[in-house]
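Just passing along the structure, written as C-alpha cells.
Heads up, one of the protein chains got dropped from this complex, but the rest are sitting where they should.
Note that the chains are named A, B and C in the order they appear, and that numbering of residues resets to 1 at the start of each chain.
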Amino acid sequence: MSVKILFFAGLREALGSGSETLDLPAGIATVGELRDFLAARGEPWSALATTKNLRVAVNQQMVGLDTPVKAGDEVAFFPPVTGG
Amino acid sequence: MSVKILFFAGLREALGSGSETLDLPAGIATVGELRDFLAARGEPWSALATTKNLRVAVNQQMVGLDTPVKAGDEVAFFPPVTGG
Amino acid sequence: MSVSVQEADFDAGAEIGALSAGRDDVGAVASFVGLVRADKADGETSAAAAVKAMTLEHYQGMTEKALEEIVVQAQARWELLGVRVIHRVGRLLPGDRIVFVAVASSHRGDAFAACEFIMDYLKTRAPFWKKEETLQGGRWVDARESDDAAAGRWSDSK
Partner (left out) sequence: MSVSVQEADFDAGAEIGALSAGRDDVGAVASFVGLVRADKADGETSAAAAVKAMTLEHYQGMTEKALEEIVVQAQARWELLGVRVIHRVGRLLPGDRIVFVAVASSHRGDAFAACEFIMDYLKTRAPFWKKEETLQGGRWVDARESDDAAAGRWSDSK
C-alpha cells in the first residue's frame, strides 16, 4: 500500500505537480516527516519546507504536522486557504 | 385654510373614516388639542383618546402631542406601526 | 438608492443582479426577502388561529419618505455602492413575499450590516400596519417589543 499525496495552489505550481503516489518510505511515521522527506529531494521540493504556514490534510481533514501517516492515506499539502 | 386629517389602520376602521378636511377650530394650537377636539365628538371618535400609544405625524413627520398645528397642515393619527 | 412601495411582487434575482450589473467594484451584495408565515397569532394555539391572509396598509408619501431616510442613514454609517428596498402593500397570503432589501458594497461586512440595519428599522419605524386574518376573524397586529429591541441595538454604535 502507498500514500497518495496532493499539492494545491502556489505549492502545486512551484512543484510542477498536483499529485503523486508514493510507497511510504520506512521510518516515516508522521506527515511532518513525510514533508521533510519530500523537501529533502532538493529544488523545487524544498518549497515544502519554505512555504509560509504550510497546511496539511490527512484524508481530507486538516491536521497538525505531528499527525501519524499510514499506508492508504490521502495526504494534501497546501498554503493557507484564501476563500471565495 | 383648513387642516387635512388622516387616520390609519385600526383607528381608521374604528372611526369608519380614512381622512377628513376640517377648518381649524379657534383655540386649537397643538395636535394634542386637535385630538381632544375630535375625541370630544363622542363615539366612535373617543377612540382617539383611548387608542394605546397613539402616534401623530404632522406633514409626514412623527411628532409629539405638544407640536403646534396650523392651517394647511396634514395631520395623521395612527396606532404604533407594525412593520412588514 | 431606490425605494418602492407597491402591490406587485418582485424578482429578487433581477434586483440583486441590477446592483452589480455593468460595474466591477461591487464585491458583495447582501439581501433579504421577508415572507408571510402561516403562524398562529401570539398566544394562540388552535388551528383556527393560523394566519390565512395578511393585509398591509401604508401612509402613502410618508412611508416612502421614511424608507428613504433609513437608506440615507445606512449610507452614512457604511460604505455602500447601492441599495434597493421594495415593500409590498395590500392583501398577501402565506408564502407571499412582503419585503426585499439588497445592499451592494465592496466588502461583505458593510453589506450585511447595512442590510440588517435597514430591515430592523423598517420593522419598527416605517409606517406600515399589518392586519392578520384567521378563521376567527381579522385583527390588527400589535407592535412587537422584540422588533423595538432589534432596532434599538443600532442606536449606540456601529
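Keep in mind that, in the parts below, contacts are C-beta pairs under 8 Å (C-beta built on N, C-alpha and C of every residue); 3 or more make two chains touch, one makes a residue touch a chain.
From a predicted model like this one, the values you see are computed outputs, not experimental measurements.
Asker: Wait, the hidden chain, what does it touch out of the ones we have here?
Answerer: Its contacts among the visible chains are A, C.
Asker: On subunit C, where is the contact patch with the chain that was removed from view?
Answerer: Touching the chain left out of view, subunit C contributes residues 11-14, 16-17, 20, 22-39, 94-95, 106, 108-109, 111-112, 115-116, 119, 150.
Asker: Could you list which residues of subunit A touch the chain missing from the display?
Answerer: 6, 8-10, 12-13, 53, 57, 60-61, 76, 78-84
The criterion applied here is as follows: only the chains that are shown with their structure count from here on.
Asker: What chain pair has the highest count of contacting C-beta pairs?
Answerer: B-C
Asker: Would you kindly tell me how far, in whole Å, the mean C-alpha position of subunit B lies from that of subunit A?
Answerer: 75
Asker: Distance from the CA centroid of subunit B to that of subunit C, rounded to the nearest Å?
Answerer: That pair's centroid distance is 27 Å.
Asker: Where in subunit C do residues touch at least two different other chains?
Answerer: In subunit C, no residue touches at least two other chains, as defined above.
Asker: Two or more other chains touching the same residue: where does that happen in subunit A?
Answerer: none
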